[in-house]
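Excerpt of the complex: some chains, original placement.
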Amino acid sequence: MSTDLSQTNDVSLRSLRAALFDSAAGQLLLAFASLIVLVAGFGIASPNFLQTDNLIGILQATAVNGVLAVASTYVIITGGIDLSVGTLMTFCAVIAGVFLTYWGYPIGVGVAAALICGALCGATSGFLIAKMEVPPFIATLGMMMLLKGLSLVISGTKPIYFNDTPDFPVIAQDSLIGYLVPSLPIPNAVLILFVVAVAASVVLRSTVLGRYIFALGSNEEAVRLSGVDTDFWKIVIYAVSGAICGIAGLLIASRLNSAQPALGQGYELDAIAAVVIGGTSLSGGRGTVLGTIIGSFIISVLTNGLRILSVAQEWQTVVTGVIIILAVYADIMRRRKT
Amino acid sequence: MTALIEVRNLDKSFPGVKALRSASFTLEAGEVHALMGENGAGKSTLMKMLAGIYSWDSGEVLVDGAPVTIAGPKAAQALGIGIIHQELNLMNHLTAAQNIFIGREPRRRFGFLDEGKLNFDAAALFRRMNVTIDPKTLVGDLTVAKQQIVEIAKALSFHSRVLIMDEPTAALNTAEIDDLFVIIRDLKAHGVGIVYISHKMDELKRIADRVTVMRDGETIATLPAQSTPVETIISLMVGRELAHAEPPKVPEIQGDEALRVVGLSRGRALRDISFSVRRGEILGFAGLMGAGRTEVARAVFGADPIDTGEIWVRGAKLKIHSPADAVRAGIAYLSEDRKRFGLVTAMDVEANISLASVMRHRRAWGFLDFPSLKALAARYVKSLTIKTPSTAQVAKLLSGGNQQKLVIAKWLARDSDILFFDEPTRGIDVGAKAEIYKLLQSLADQGRAIIMISSELPEILRMSHRILVMCEGRISGELTAAEATQETIMKLATRTHVATGTARGGAHGDEHGPVANE
Amino acid sequence: ADTYIPLISKGFQHQFWQAVKSGAEQAAKDLNVKVTFEGPETEAMVDKQIDMLAAALAKNPAAIGFAALDSQAAIPLLKKAQAAKIPVIAFDSGVDSDIPLATAATNNALAAGLAADKMASLIGGEGDVALVVHDQTSRTGIDRRDGFVNQIKAKYPKIKIVSIQYGAGDQLKSTEITKSILQANPNLKGIFGANEGSAIGVLNGAKELKRKIVVIGYDSGKQQKAAIRSGEMAGAITQNPVGIGYKTVEAAVKAIKGEKFDKVIDTGFYWFDKSNIDDPKIAALLYD
């Protein structure tokens, strides 16, 4: 009996310590601390930075990249990489445009079409990677180009406007929160980001899918030899990630009131940067959605802050590059210490 | 005479684990010093500190009587300390010769390599070890056993004064072990001090001069190897007397047929393999390394494709295209290479134990049933006495033997009733070995069919109700428990299909022509 | 200089935008206000530009200069500016909305039409021509392409446009594109390069293949000016980028002070070639 008791004590103590210093939790704390430091620093440097309007602007600017980064998180934890998230987002936006504006379907159908299309494209990448064994970098590089081209082809290289469906822009631009708390007109895009993040986080931590995401990233062959249909699950993971890109596509289309077919390339790097700054390992097996969200915010706070300070644009690029390296370095240092 | 190496009161902690507590031992020139201890006792950790891979927290190390610090592998080499690691550390895309001389390549001017000399030196080394490996084969194409031999060759090539061997024979067959011992005696005669780690008790008597026993990170005692009874050493290791009764052989098994394999073939690796196993039976697979036993298991398990062949499970013919099919049919495969094929090392004990059965512990919408998963893990940690601070410990941080137990737990949790155990006790200490034997026995008693692949003949003889012997991808014979002896098995294991001499010298050998005497 | 006027442009790396910026900075000095100038990396990044506009609004500016990549996408923010009583001046190709109080812009379509006329007369009214354009989806790219193409179609039935390709304004890419066009069309008589980078690419491509064709460019820059002087390039359309920048800031200051100003500030475009490149009126419009 006494053994059991001491063990229990031991465990609870350990879990407390773990919460504070463990790899995952510690990383989050560190990332969060960097975010706070950035916000505080910019707040001191410019009186305009901490104004409600600007903070809401930052939230809104994070929405699209945040959702894309969440999509990338899943793939990166499996040890893969997805270069197509940006152009897939655009492709889904174009598809929504085709359904709503060209074909005049109701909004629900357009939204569903975009999500399904995202899932299908994701599943295609997953199929290439799982069944045809094309390395993720190449499969998604190919998809990136393919989708970029297809977006232009389908849209006729012109933006598709949502003028006939005035409710569509409302999705991202209106503010549910603003109705309830008029002083906080946070646009729905931000709300959607948080819903996506919470859902993605729960799925990652508490479902079979999440378990397999981590396991595949840790040792895929061992998972296969445990009787798990790894090909199937990989395709599912990429499909889910693709559907999340579809959400990003709806957000950006709704925000811009148009599907801009040439947009999207380059967004994958921002998304990956956010994921990695948030402490997810590119070699797979380790990561959190919360970290990714913090990483996204670090990037947008940085971008916004430098703009607010009117730093010359070329220097903004320099500073962002340095900060990305430093953020990841700090994480590594912290982990090396323990 | 000052000792070659003297270790005084070394302490070493890892997060959550105190791996060494005031460990001490001395190594004299020209002795073989065996280091014995259960899994996780701290043997590898102690040796890794001497090899410059970890630094110690406190204590001191003296080389030739002078205190030293060992900052890295290079520093260890400079002190004349060489090591064969427990885990293989090879570059699969490089050739055997390139692996052996990595970092010390013979060079011409301007950093150009002298590949001719490189290969020549490696060939000489292999000749001295009496093995036939082409120095130009890619290491990735070698079997685990040959890879182990390459590791040994590499350690020898340093001409170290101190050679640490961390379970060098775990993957070797009897003949290769004999060759290795010849080399060890030769080194000993030249004044090299050798630290020898193994879980095989017989080797202790064959090669060691002194033995130091470790338990829970402490060095318990140092004793003369020849005059100390094995039982004493074992009881020091486990800290108690071990019940050492041979389990009685079970008579003929009368259960229903669980698995039948007919005419399984793939290329040259597997040729016309047919066998069957009954419920409650332990079927032993014996053979030399590379005989194709692993390949049989992997083929039946769906891990590798087959050319032809039928698989019948419980009387029904099944098509098995993937491990998922096999597992669904109740077949389990416990791989010989746990790190690569058994574990998700970055995940915790619970995730590893439940890896094959997680689908049974879910609620609606695919949500995990955490209490049930935790209970499952705790149950197996307890029943297999897996040494871990908690079920949330990362598998990577467990010792080799405890990792092996995790893999076993994974399949037990899945409740499979046809189990392939491929070298189930590789790298496992005596105490744990006995537990695993008991476990296999009780699984069989529960009516499961067990196929046990093992290169350790005593183990095969002790456990199996029936023994199949393989040679060069064929089943070369079948023995009942009554007929089987080490001699009968070895005879079958070397009976190649077309009689071309022994497996080692003939079919696999590369013709290097006559070997010049040095 | 407490009066702060941010200019959100369509880009910042191209020489054209640098010239607009210098005009704006000149005006800032003359009128004693503070300006900043920024734009996204490519003209596809509509949302990045919106974020820039949002950040600019957060700085409580006295007025804003804005060159919209997509007018519609910016409307919510422009409305916000209007509500906050921040005057908006549109520049470059204008904003499709009645919120901007004034527009300082070039009519790109008309300007490209002029390039088409010049091309037609230089190749004798018939034959094959091609276009190397910087962007397939951006407003300037579309306007210049369509302005040129429509003018040819409307007025010169004997001229055939055999190829239109897009090189992102990247000189190297545009060079390779030009070479493939020339290769595929041995009888090609002329190419219109629709911005500075494209025009230089066309020049390089023709030079590397040693093909004598009529090259018409757009905007200026050191290399284009040199090529026009040496006759390698027949001529080019110049806008008045410095003027655009200057007039935008000027209009903004007037709006802040409540003074009167023109709603449409046509900064104009001009054809220049060997004959008039050193004409002081033209030379003032050209940048290096």
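List of remarks:
For reference, chains read A, B and C in written order, and residue numbers begin at 1 within each chain.
Keep in mind that, in the parts below, a contact is a pair of C-beta atoms (placed from the backbone, for glycine too) under 8 Å apart; a residue touches a chain by one contact, two chains touch by 3 or more.
As the structure is a prediction and not an experimental result, all values here were calculated from the model.
Only one copy of each distinct protein chain is drawn here, although the full complex in this structure file has the stoichiometry A x2, B x1, C x1.
The rule is short, and it goes like this: only the chains that are shown with their structure count from here on.
Chain A and chain B, compared by their mean Cα positions, are separated by 43 Å. Chain A and chain C have Cα centroids lying 35 Å from one another. Inter-chain centre distance (chain B to chain C, centres taken as mean C-alpha positions): 71 Å. Interface residues of chain B, counted against chain A in their complex, comprise 15-16, 301, 303, 322-324, 326-328, 333, 335, 340-347, 351, 355-356, 358-359, 362, 365-368, 370, 389-390, 392, 410, 414.
Residue ranges of chain A in contact with chain C, taken from their complex: 48-49, 51, 53-54, 57, 60-61, 64, 152, 157-159, 161, 163, 173, 252, 255-258, 260-266, 303-304, 307-308, 310, 313. Of all residues in chain A, only 11, 14-15, 18, 206-211, 214-215, 217-219, 221-229, 285-286, 338 touch chain B in the complex they form.
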